[in-house]
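A single protein chain has been removed from this complex, and every other one stays in its place.
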Amino acid sequence: MNGNPNDEHSAVVVTGIGVVSPIGNGVQKFWPAVLAGISGIDDIRSFDTSGFRTHRGGEVDCLGLTEYLSPDILSQRVGKGSVFAVASTKMAIADAGIDLTTVDPVRIGICCGTTMGECQILEKVDEQFVHSRSDEIEFEGLKYYPPQLIPANVALEIGACGPIHMITTACAAGNYAIGYAADLLCAGVIDVAVAGGVDPLSRVAFTGFNSMLAVSPDMCRPFDLHRRGILLSEGCGMLVLERASSAQERGAPIYAEIAGYGISNDAYHMTSPHPRAQGAINAMRSALREADISPNDVDYISAHGTGTPANDKVETYAIKEVFQKRAFAIPVSSIKSMIGHTMGAASAIEAAVCALAIRYSEIPPTVNYATPDPACDLDYVPNTARKVEVSVALSNAFAFGGNCSALLLRRFAQ
Amino acid sequence: MTRVVITGAGIVSPIGVGVDAYWSQFVRGTSGVRPTTRFQYPGSPESVNAAVVDDDLSQLLPCKDSTWNAARTTTFALAATKLAIADAGLDLATLDLRNVGIAFGTTLSCVSLMSSFDRRAIEQGPRLSDPGVFPDTGFSAPACRISVLLGPCAFNVTLSNGETAVLDALEYACSFIRSGRAHTVLVGGSEEISTESVFGFAETKARHSRANGRRCPDPQHNECPVLGEGAGVIVIESLDHARNRSSRVLAEVLSCASTCDPRRLHHSAAGLEPACLAVRNALEKSALAAKDIDFVCHGTNGLQTIDAIESRVLNRVFGHEQPIRSDPASQIGGSYSAGGAMKLITAAMALYAGVAPPETRSRPDMQASRPINSAEPRGPSAGIVTSLAACGSNAAVVLRAWDCAA
Partner (left out) sequence: MTSEDSIRNLLKREIAEKIEVDINSIDEDAHLADLGIDSLQALQLLVVIEREYDLMLEDSDLEHFKSISSVATFVGSRLAAAVAK
């Protein structure tokens, strides 16, 4: 990691996980559901899809989420992204069993990632702009729009006064946030980090991806020959990260170590991936190099696996370039097949999946897999979860604008 | 620890495009604030005071492709980046671009384009939405367009941390250079003024307006910030890399620090200590004392309550050793995340030119056609740049003049 390699205590570990997703809120609900291949996809209810090409997506059951927010914050207007983020954070902190009052507030940092932020607030103003009289437009609502309000609300709720960051590298943002949080821990800038990603379902994103014919009409079929695109979704994943020494000092159970990460950019096109997967390959290789892990030691890959014809083909190619023959021996699965594409939350939830896979030695399937594609010829763990000893897991995330990332988690040797 | 230096700068501002044009107007006290009728909707005031960028930037942009569908935020970013690269004497064709990264700060970013995309879909039906517009509506679109068009691919990050975004992006970039992940980073910020920012963002700060029955921001009554727009980009490199190509150095980046005080988010009254700590930490990491700092480029986007907090923070941290205070927003408006880039460039230029920046008041709505106290020319050796965000984040960066470096 980006820290002092001579400090054996600079390893950064995951001690708590919080998840908000269309297949369950909290790890206790989410993990069994993702192993069982449960689908969180249904007809979208939160806005009228009748004018759109497609009508399905993933939505979170928000019942009970506001209970995680303090009365102080509930009395203010907060966006749905902040609700998800605060709820996930409190779940993660409870899971980590950490008493944050024992930590110096300026040594607690928050690193968040998102694609659309509190987009629903902007969408409401836009609707009023079109349908309402000009004096009925609630411009005031835009005060709650800037995306950094999400980590700020988290900081307020947990009493953090350290650095707070909102990284807006779209569908790769979760990996960026977790990676940078680990960098800050390694460098000794902070002692505890809450890191992850969040996105509420966005009508603008739904419009945009539909306009690009990138949305599937029915289900998400990563790597399948008949895949037709993504399914938009929403959610949040938050991890509590600490240096290993302090986690061990308080006897915290450790899920896994953040061994390293790599980020790169295709420098090619705003939406199409580089035809030779330059960014994806560089990101994976950088992560492996930084973590000093051989490709032969990777036991599981959580794919970006969006279910678009382009991504899945290019990602398969990239994995084969990096891992060579070993690629065919590594199980690769995409949970987007079950929960859809949660945008900025995706790689954070997928990082949580990797940490859980390492702890419980089981990996989730790629569901809806029926027909192999000759261009996608790896082992995608079709339809059924698999018990596998996972010591090292790699999680890929790629985004518009060519942003590519790879996060490596490793079983922590106590 | 690897030393990091600033070797070039590019700026698109309401008072000039390019650092030389900007700096010469800035030290003269030129204001870019004037009434504009650009931001209207049915029922809105006809004009608002704002500092807009009117220059034709087309000569600076690579080709039509680069502006096709892009928001003004992106256009500013691209132009400022090209200027910075030229100013640094960087020839991208001779560099391994896998060692050149991009770290950008922008928060409202392309909201205007996103909003118009959304409104059109609501009016005409989503099926007729233009797919070519959507990718350019994202927060990270400006930074990504730079990579797509100019090639840097080591990494590309966008931070949407509000007023502190660019200082935070600089800290991020320095950490990547120090860890060997890159040797050169283009660090910058960009924002455009839009109907959303004028009547939403600015409006929401004008609580007094509503209390007095006025719905719209009324800058003449000194109740809300005067908005600005533009972009600033600096080229930072490891000292080794800069030396190897015999590059001129504008200034050295000594340290960065950040904290937050989230009580500021929903309560206008908040403590000073987390903000003081950001400034003190930056000083401590720089190994400089308060008395070594000759000026501070400060300012919080023209938000009066936050300006007041920042002023008290600087009073407390510097005590009897108060440096000259200079707030570019008083002349170029509050440009949100881009303001951090404007301040960094102002500070770097001051150190390079050997002239302290003019002391200015932090009230951007004042007529700023002449500075309050023109600084006597003297060579500053170090300056600090501070940003306090309305949401609570605080950031500070210490720069040192290159000819003062050990």
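Order of writing sets the labels: A and B. Residues in every chain begin at 1.
Please note the rule applied: contacts are C-beta pairs under 8 Å (C-beta built on N, C-alpha and C of every residue); 3 or more make two chains touch, one makes a residue touch a chain.
Computed from a prediction, not measured in an experiment: that's the story for all the values here.
Trainee: Just to verify: which one of A:Ser46, A:Gln248 or A:Thr271 makes contact with the chain not shown?
Mentor: Of all options in A:Ser46, A:Gln248 or A:Thr271, contact with the hidden chain holds for A:Thr271.
Trainee: Among B:Ser129, B:Thr184, B:Ser197 or B:Ser238, which one is in touch with the chain left out?
Mentor: Touches the omitted chain: B:Ser129.
Trainee: Pick out the residues on chain B that sit against the missing chain.
Mentor: 64, 68, 127-132, 135
Trainee: Using the touch rule from the top, list residues of chain A that touch the missing partner.
Mentor: Residues in contact with the chain left out: 211-214, 228-229, 269-272.
Keep in mind that, in the parts below, only the chains that are shown with their structure count from here on.
Trainee: Could you work out how far the Cα centre of chain A sits from that of chain B, in whole Å?
Mentor: 29
Trainee: Quick check on the complex: what are the chain B residues that touch chain A?
Mentor: For this pair, the touching residues of chain B are 41-44, 97-98, 102, 107-109, 111, 114-115, 117-119, 121-123, 125-127, 129-131, 134-141, 143-145, 147-148, 150-162, 165, 168, 172, 175, 179, 181, 196, 199-201, 203-204, 210, 215, 258-263, 265-266, 274, 277, 389, 391-393.
Trainee: Considering only the defined contacts, which chain A positions touch chain B in the complex?
Mentor: 2, 51-53, 72-73, 76, 105-106, 115, 117, 122-123, 125-127, 129-131, 133-135, 137, 139-143, 145-149, 152-153, 155-156, 160-170, 176, 180, 183, 187, 203-204, 207-213, 263-271, 278-279, 282, 286, 399-403
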